[in-house]
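Every protein chain of the complex appears in place save one, which is left out.
Chain nomenclature is as follows: A and B, assigned in order of appearance, with residue numbering initiated at 1 for each chain independently.
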C-alpha cells in the first residue's frame, strides 16, 4: 500500500447485516484503509465439525473491497469453538497445578495439541483456498496474540513434546544432565523419558529446566505460527503474513518469531493514567522496528480511549490517542490500527473502547477517529521509509527469563531495568534500536546492556570485539553472569568482558528489606558521576584497570566502585553497578565523546523524531513547550516536512 | 408470640445432661423466650445411615417447653455427618479449579446433589413427623446460612443442573447464544450439552455465562430451601418457616428467597472496631425489613461480644450490644437472638462469644445478657408493628453480580456504593426501604439508584413512569448501563431514562492508578453542589436538558457535568456521576423539596427511629448528646412511649 494502514479489528459477526452498511459508510467517513477480519470467527465459519459457512464472510469482504478498504484476513484459529474442545478435551491446556482450563473465554488450547493442529490446519487451508486470491486481500493475520493467556501448558502432550524438544537440543541425556547441572540436588536423569515439565514442586525447580521450558513453550507457540504460515504460503504464495505481538511480552521470544514473519505487527495498550507511558510506548515502538530489522511495522491494535482489563481503566485525554499514533509512525509504523472498529455490546470486551463508541457518531472519540484518519492520510510519504539509530540496547528473552527466576540474588524486573536506561536515553533525545546479543553491533556507536544476565561465550566475545574496534559499551549490573545453560561464569563473572570493563565482580550486595521486621528496601547513595540516591542493586566491584567515576557511600559498600570507565582497544567499556536516580547524568557522560554534536535535550516529555523527511515534534506534557522556536500546545504535535518515500 | 423473641442457638449436644438443667435455669434468669435447636445435630440424630436417635432431642425440647421457652427447631441439614459424605463422595462440592472439598468443617455438600437431597429429605421428614405438633414449637429453621461457604459448586452434577436451568430459561440454544453474545470470541454453542459452568479458564469468562451461573447457583440454594420447606408444610402445615440470611450476602438473591419464606430472619455480626458499623448495621436491618415486604423479622444471630472469624476479633464495648439490639427492634425486628447461648469449649467456634461466656455467670457479658432480656420484655408492645419509609434505595442481585465482574470499567464494590448513599441518608435521619427494580415504587417520594448497572427495559420504563408521575429519582454512576443479559444499552446508555435525567453518557473515565509506577488512585475534584474532593468515578456526561449543579474541575474531565438535575413530567431526575466526599450536601439538596418539614439532622452517630409508638434514640457515639432536650449517655439509648401493637 502507498498509504498508511488505518482501521481496526472488525467483527461483523457480532452485528446484524443492517449494521454492516452503516459500518462501511462510517469507515469511509473515518478514512479507514484496512480492516482486520475474522480473528474470532471459527465458530461462525465452522459451526459443526467439517461444515463450513463462508457466505457471510464472502459478503462482508465483498462490501469492504467495494468500498476500497483492504483486508487483513485472520486465520480464525484464536478461539476453537465449544464443540471442538468438548469433543476433544485433550486440546485443553493444563496448569502447573494440574488444572485443565475450561471452555468459555478464548485460547483454550495447548500449542502442542495434535488435535488442535489438525483442526486448525483444515480451517486455515479452507480460508486460504477461498480467499487467497481475493482482490481485497492485503495480508494474512495468523491466529491472535499467541501465548497471551496460556504461556505454558503442562499437559502430558506438552510433556512429550518437551522431551522431543530436549532430545533435539541436547542429543543425549548426558548432555542434558551437564547443561542442567543435575549433580545438584540429586537430579540426574537416566533417560529423556524421566524428564518432566516444571510442574508444581516442593521448592525451587532446576533453573535450566525452567529456562528450557520457557524456550520450549515459546517455540511451541512459534510452531503454531509456523504451521499456519506454511499452509498460507503453500496455498496463497506472495501474500504477506504477520501475527500480532504484544509489545514487551515475556512468554514468546519475538526475535525468533520475527525471523519467520513478513512484517512485524504489534498490539500496544498504553495506560493513560501513567506519566511514564509516552516513554514506555516509544520503547515498544523501537523494539518492534528492531525486531523487523528496521523494516516498517504495523501498530495492529491500540485503543482509542480506555481498555477494560485493568483494575481501573482510565480514558485517554484529548490528544493522547493522536500523539501516540504519530509516535508510532515517527518510529517506523506504516499502519495505525485499533481494537476495534465498533465497540461491542456484549462479551468480555464490551467495555473496551472502539473507534465507534457505544454512544455513536456524536462523540469526541469518533470525532478524533475521523480527524486521525485525515491526518494519517497526509503522512503517506513516510510509508516504507526507515530510521537509523546510532545507539542500541542489548535485549533478549533468555536474560529476561533468567533474571526473573526465583532463587536469584534479588527479584529484579528485566523490563523495568531496560526501561530505566531507555528512558534516560529518550529524555536525552537519542534514538535507539534493540539488538540481540548475537546480533550485528556494527551499525552502532553505543551499546547499552542492562542486566544482560545471560551472555554466552560468543556474545561476550562479540561484545569484546565491538569495544576493541572502537565501540562504546555500557554494561549494567547483573550482566554477563551466566552462560546459556545458566552456569555461572566463574572467577569474577563477565568472562572476557572483565578485560573490556577493567573490573571483576567479587560479590553481590543488593539492598534488602529486613525480613523479621519488614519495611521498605533502603536506598543507596553514590558520590561522583550521577551522585545522589541510587536503588535496587549494589555489589563489590574490583576496579582492576578501570577508572572509578562514582563510589558507594555508607553501609557495607562504602567506598566501593559504583560506576567505572575503562578505555579498551579503540573503544570504551563502562560499568554501572547500581540504579542511580540521576541516570541522565550518566548518559550525558557516556555520550559526550560518542555524539559530540548532539542537540540539547528536548523539554521534558517531548520527543522529536525524524522519519522519511518528516519531523515529528510530540509534546506529551500538559504544558505548552517551545521547540525550534515554535510553540507546541499541551498534548499537541507538530509534524513538518514533505517526506520522502523510503 | 406476644413478646419479642430473645435467646439464641442452643446446642445441647455439646454438653453433658447435667449442664442442661443449668442451661434452663440461666435462660430463665436471662429472660430467654426462644431457643434455636438442632442446627448441627444431623450426626447425633442419625449416627448411622437410617438409624435415628431422637430421645435426647425429645428430652431437651421437653425441658425447654416446660420452662416456657419456645423452640425454633432446625431441620439439622446444615452439615451432613461424615459417614454420609464418605459413603457418597458425589455429594461433596467441587471448586472452579476442580478441587473436591473434604469433610471436617461444615456445608460439605453440593446444593445440586441428588444424593444429598435424598438423605436430607428423609431427615427433614423424620423431624417434621416427630416434632411437627410439639407444643413448644414456634417455627421451623431450615438448614443454616445457605450458600455461605459453597456459593458455587462446579461439579459435573452441578454442570448438568446448570444445563437444565439454562434450557428452562432460554428454551433454545439459539436464544442462549443471543443472550450470551457468543459471537464474541467464537463461543457459539451447538447444543446445551456443550455448555459448562465457568470453571477456571485461560482469561475472562463470558460475562453472561458468569451471571447466569450466579443466578443458577442462587437458585440451586433456593432449591435446597424449597425442598425442605415443602416437606415441612406437607407434614406440619401452619408452622412458620424461615432460614437465616447473612445480611448483605452476595451469593443468594434474597428477594427470591424471601418470597418463599414465612418470615425473614438474619444473622448479622457487626465489627465492633469499625466506626461505620452502626450505619452499616442499620442498613442491614432496613434491608431485612424490606425483603419481608415490611413485615417484622427476626435477628436470628448476633454476637454478644467478639466473633472468632476475623483476622483480629474486637470485643464489643459496654452498651454496644444493647444499642444494636434496640436498633434492630426499632427497625422492625420482632426478635433478638444470639449465636450462641453457651459459649462452646471445643470446635471451630469456641472463641465466638456467647450469651453465657466461658467465664460463666459472673461476667459483664452475662450481666448484659440478663439486662437486655429484661429490657426487651418491656418492649412487647412493638411486636407486629410496621414502619413506613418515604424513601427507598433500588437494590438487586443482578446489579451486584454484574458490577463486580472483571473486565468492567473499574473494579467497584456494589455494597460500598450503596452504603455511601445509605449513610448520607441515615445521617440526615431519613428512614429508607430497599426496593427491587421490578418492585412497587408507589409508596416512595424519593428513590435512589446507586450503580443499578443492570436495568431491564421494564425497570427502566417503570422508573421513568415513577418520575413522570411525580417521583424524585437520584441515579448514581454505572446505573442503567446493561440489560438483563448484560448487553450494553447503546447510544448513551440509560435507554428511556436519558429523557428522564436529561443527559446522555458519552464515555467512562474513572480515575486510575498508574500501572507502570503504581501508586494510589487519585482523587477528583468537583465544584458546585457537594463541591470538594470526589472519588472512584468520573465520566463524560452530556447535559441535554438537565441543569448542571456541579462540574468536575481539573484533569481530562475539567468542566464536564458531575451532578445534574432534570425536571421531568411531574417529578425530578438527578444524576450523580462521582462519589463526592460531601454526599450529605447532595442529599440535602435532593430532599429539600421532597421532605420540606424534615427535622434537623440528629447529632453525629445518633439515630432516632419510631416504631409502634415507641421512640428509640440511639447514641452510637462515645460522647454524651442532647436530643429533644434530654441528655443521652455515650453509647446509650433512650426508649420512650408505650407502644401500640401493630
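Everything that follows uses one rule, which is that a contact is a pair of C-beta atoms (placed from the backbone, for glycine too) under 8 Å apart; a residue touches a chain by one contact, two chains touch by 3 or more.
Remember, predicted model here, so these are calculated numbers, not experimental data.
Although one chain is not drawn, the whole complex shows that of B:363, B:380 or B:545 it is B:363 that touches it.
Within the set B:159, B:256, B:295 or B:314, the residue that contacts the chain not displayed is B:314.
Along subunit B, the points of touch with the absent chain fall at residues 11, 13-14, 40-44, 47-48, 76, 78-83, 86, 93, 95, 97, 99-108, 148-150, 271-277, 280, 305-306, 308-318, 343-351, 353, 357-360, 363-365.
Panel shows subunit A; residues 97-98, 180-190, 193-209, 406-411, 485-488, 490-493, 504-517, 521, 540, 555-556 of it touch the chain omitted from the view.
One rule holds in what follows: only the chains that are shown with their structure count from here on.
The distance from the centre of subunit A to the centre of subunit B, with each centre set as the mean of the Cα atoms, comes to 47 Å.
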